[in-house]
Structure formats: C-alpha cells, structure tokens
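A protein chain is absent from this complex, but the other protein chains hold their places.
And now, chain A:
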Amino acid sequence: MVIQDVGFSLMPGRIIGLLGPSGSGKSTLLRSIVGNQIISSGLVSVLGKPAGDQSLRRQVGYMTQAASVYDDLTVAQNISYFARIMGQPKDEVARVIKATDLDGQAKQLVMDLSGGQRNRVSLAIALLGSPKIVILDEPTVGLDPVLRADLWHLFAELAGTGMCLVVSSHVMDEAMRCDEILLLREGKLLAQITPRQLLEQTGAADPEEAFLRLIAQDTSMSKVADHEHQPGRHRAAAKGERS
C-alpha cells in the first residue's frame, strides 16, 4: 500500500474520521501512526516524537480492525492482562469496563459475546491509561445501526474528556459524526474538511454522494494530467512519500 502526501494534525477533544473505500489505505495510515507499519520513506511524527517511539506506547491507544482479544478469557481477565502489561492499576480495569458499558459481561468469556460486545472489549483495552490519542480501525464494522449509534455516543463522550480520536470507517454516513474528515482513496488524500464543508463544497445531499462527486472530480483531473504528461507518469507518482 502506498500512501502519498498525507499531512494532518490531531487536536485534543476532536474526532477525526478517516474515510475511504476498502483498500484505500486507511489501516496502513493508522498503523503508521501507531508505529506498527514499516515505512519505506517519509516521516510520521506523533506528539513530537517519531511514531512508534517507546515513550508513545502509553499515550497512543490502538484498536485493531479485528477485535484483538483472547476468546478464551473473560472480559475482565482480558482487560486485566493488558492493564498489567501497560503498568496500570487495578481500578483502571474497572474504569474502562464501566466506560465501555461492559459491567454486565465482565465475567463472561469473550467467545460467548456478540460482535458489538467483543468490539467494546477491544475498545476498553485501547482506553487503558487514558491515552491522549486513540486510534480506532473500523470500530463499527459489522454492527447494527443501534450499536453503531451507541458507539458513536461513546466516542463523543471520550472526546469530551479531551481525548483525540482517529476513527476509520468505510461507511460514509459516519463522516457526519466527526469533527473533521479525511477522505482517502487509493492511498491519496482527496480532502481534509469538516462534514459541513464537504456537503457545501460538493453540493451533495449526503456524504456518500459527496464522496462519489469528489472521486469523479479527482478521476477527471488525473485524466487531464495523463494527457499532458508522458504515459507512465501516473505509475511513478504512485511511489510518492508518506508524511
């Protein structure tokens, strides 16, 4: 996956939505912020440090795309284990269980939970130690609309405590719930705007339509570029830098 010319800043208390179709490089970009991604060129800095720096491991929470939890442990056992690895005290376990509304499931095995509950266990672990930045890779994928709305309420509450959330999704409607959105397509940043601006600029009725219009604009522009330059230029440009 190649990501080019992506630059954005994370502000405390804000929800940044990373939107784009499957395969557009959302996970790659998020893993670059966490520091788990091998980067061939370019620079990712987080809180003034290179991404993945040891000092960042307690300040950046990360929820992977698949709920990365142990199926054969209970909710509380899962969270306690990760809390100990993070060097967090016991009451922190109770706090994140409460924050993610898992009190009723604390003693259940994760394998017996529903998809939404599993995702919340994974989220609870990402919240351990109240990191400044929480990276959430498609947290709402595969959830029904009610659970999805619940999760977005929770994200808003977390942002209210001064946390900065970066949430990826391929459901364009979720863009409206973010403070700022980054639209990604084929590793390229199409737009970085607020939801309101997105609708105003494209004149579309909903974010899905707005995204399609942006893609159409982008495609026609790159066609023009292809005509103006040598064939093969497009391929070379795809090796651009991540930043």
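We adopt the following convention: a contact is a pair of C-beta atoms (placed from the backbone, for glycine too) under 8 Å apart; a residue touches a chain by one contact, two chains touch by 3 or more; residues count from 1.
What we mean here is this: contacts and distances are computed from a predicted model.
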{"item": "Undepicted complex member, UniProt protein name, chosen from \"Sodiumsolute symporter associated protein\", \"Heme exporter protein C\", \"Transport permease protein\" or \"PLP-dependent lyase/thiolase\"", "value": "\"Transport permease protein\""}
{"item": "Per the touch definition above, residue among A:15, A:102, A:125 or A:189 touching the missing chain", "value": "A:125"}
{"item": "Selected from A:34, A:123, A:175 or A:193 as touching the chain missing from the view", "value": "A:34"}
{"item": "From A:73, A:156 or A:215, residue that would touch the chain that is not displayed", "value": "A:73"}
{"item": "Where the unshown chain meets chain A, residue by residue", "value": "34-38, 52, 54, 57-58, 60, 62, 64-73, 77, 81-82, 84-87, 109, 125"}
